[in-house]
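Each chain you see keeps its place in the complex, though not every chain is here.
Per-chain residue numbering starts at 1, and chain names A and B are given in the order in which the chains are listed.
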């Protein structure tokens, strides 16, 4: 059970309700009215708890689990211990996510402006929005309904945030138009000047950065990540894209929908990603590339050319993943031979 | 045109004035009195807008541009469409930068101390300086004229900032002497303890970090970058050096003038860079190296030895760039052969 100092559990919910919410089908012991009081992993779950099996590595735990109910794929249902209510779904982890959201709903913001917050009189705040202590909101800012602006965060003049946006502590935003249900974790930096200047041995000359940052609905951006505004065109992050911590997005970058960028990845200026691109941790892309939808970039890879849709690449410079492993195997074999 | 919610356009300026400011020579249709109202890219610029051609990739756009005036190299002037006023210069991008600064000058700080800011009575602020809401300025701090200290930033005791310094939101500075016209973007960390301790299995022993950070004039440091103070000697960043986001500068590092450090690069303690060194994104240098002036380090490279002046290196460990590509080509060829 989650530490009650930090988390409040909702519920209980019966198995039928959990099945309904997650789109699962009840089977096994099939007690639709089984009362479930929490979620828990297979190895610790008890008779009033709901668990899930999404990785065959945990099959042994599944066979002996004490959980009252388990989300599981239909093909594995036969291995359940007796008495367990099964909630059959092809996506048990997704179903767990939905159930855990039900048991641990995020508390809504407590509307109002906390002590020490400085809100410009020309800013507009939607109904139900909370501004935490010492946050600073500039002139002409528009914030939607039920938003949470974290303590000590700064929203620069004229930025626009949609409904249900959650901004963590110590975030700064400027020159940005942000959709609904976006989450910006602590320390995120949105909208500062891109890295643009004309090289000159007598002194580099700064190029004014005249674009914005446009963030679609349902985007998450992890702690201390940075998104520079465009130089003239905009920097754009498509709806539903998930960005981890310490990621760098350069000016004019366009990211499609549903992409996943893992921690410490970086994208240089003007590169364009399609939808559902996956970038592994610490990987990088040079500027002005075109990356097709569904492309997958392995962690630490360095992408220096366009990548086609659905292509998987790895290495430095990044090659198709099979070629990367063939190169690596070749080198291992040659190195071994020389040392014999 | 830049979004007027975020940017105010100045001007108009006539072509002669733009030529004068950027050092260009008027040619082509040569209407010195042509009134220009904005800057814009070649493909969207209209008859009262000023554009530029700095990359031959956009030559086709140049040939059909509707721009009233264009910065262009003399050798390409013959390809201009009729009626365009040409502003000839060997550095069109630099000229564009100067022009864009004229059309979009940064508004000067609005002097004064905003609500919630906490300024120690012993701090000295120069004329025209603005301290934004909830910023904190410590004892004995000296800040020059026309500076902007961003909301929720913290300037620790006794630090010194020159004239016209711009500190973004949520920045922290301590133990630092900072020159004129320096820009620190949001979330920058200057002057905290370096990573210094004596290794000891019974418990590492912290080494007091007794130096400072010295930053020359006209330096820019990008969002969420970190510059540790020296351990005894100082950490030094030379005038005119441009540093991108999420860059790490270790204690005692000395960086020369006019260097360019791209996002997520890192320099370990006590390494010294000459002038005009270029470090690509996500590249790193181990400690105690000497890197000659004009050296170029490709993105993601790992530099583990001294680099001579003007040398270009790439890879891990970094090799001269030609050798790196020869190594890579060799590996590709061997891998291909094995797979045939």
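Note that a contact is a pair of C-beta atoms (placed from the backbone, for glycine too) under 8 Å apart; a residue touches a chain by one contact, two chains touch by 3 or more.
None of the values given here were measured: they were computed from a predicted structure.
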{"item": "Identical protein chains in the complete assembly, only 2 of which are shown", "value": "3"}
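Quick note on the criterion: only the chains that are shown with their structure count from here on.
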{"item": "Rounded Å distance between chain A and chain B, as computed from the means of their C-alpha atoms", "value": "29"}
{"item": "Residue ranges of chain B touching chain A (in the complex, touch as defined)", "value": "2-3, 5-7, 39-41, 91, 93-94, 96-98, 100-101, 103-104, 114-116, 132-134, 150-152, 168-170, 183, 185-187, 218, 220, 222-224, 240, 242, 244-246, 258, 260, 262-264, 276, 281-282, 299-300, 315-316, 328, 331-332, 334-335, 338-339"}
{"item": "Complex contacts: residues of chain A adjacent to chain B", "value": "116, 118, 134, 136, 140, 152-154, 156-158, 170-172, 174-175, 187, 189, 192-193, 195, 197-201, 203-208, 210-212, 224, 226, 228, 232, 246, 248, 250, 264, 266, 268, 282, 284, 286, 300, 302, 316-317, 323, 326-327, 329-331, 333-334"}
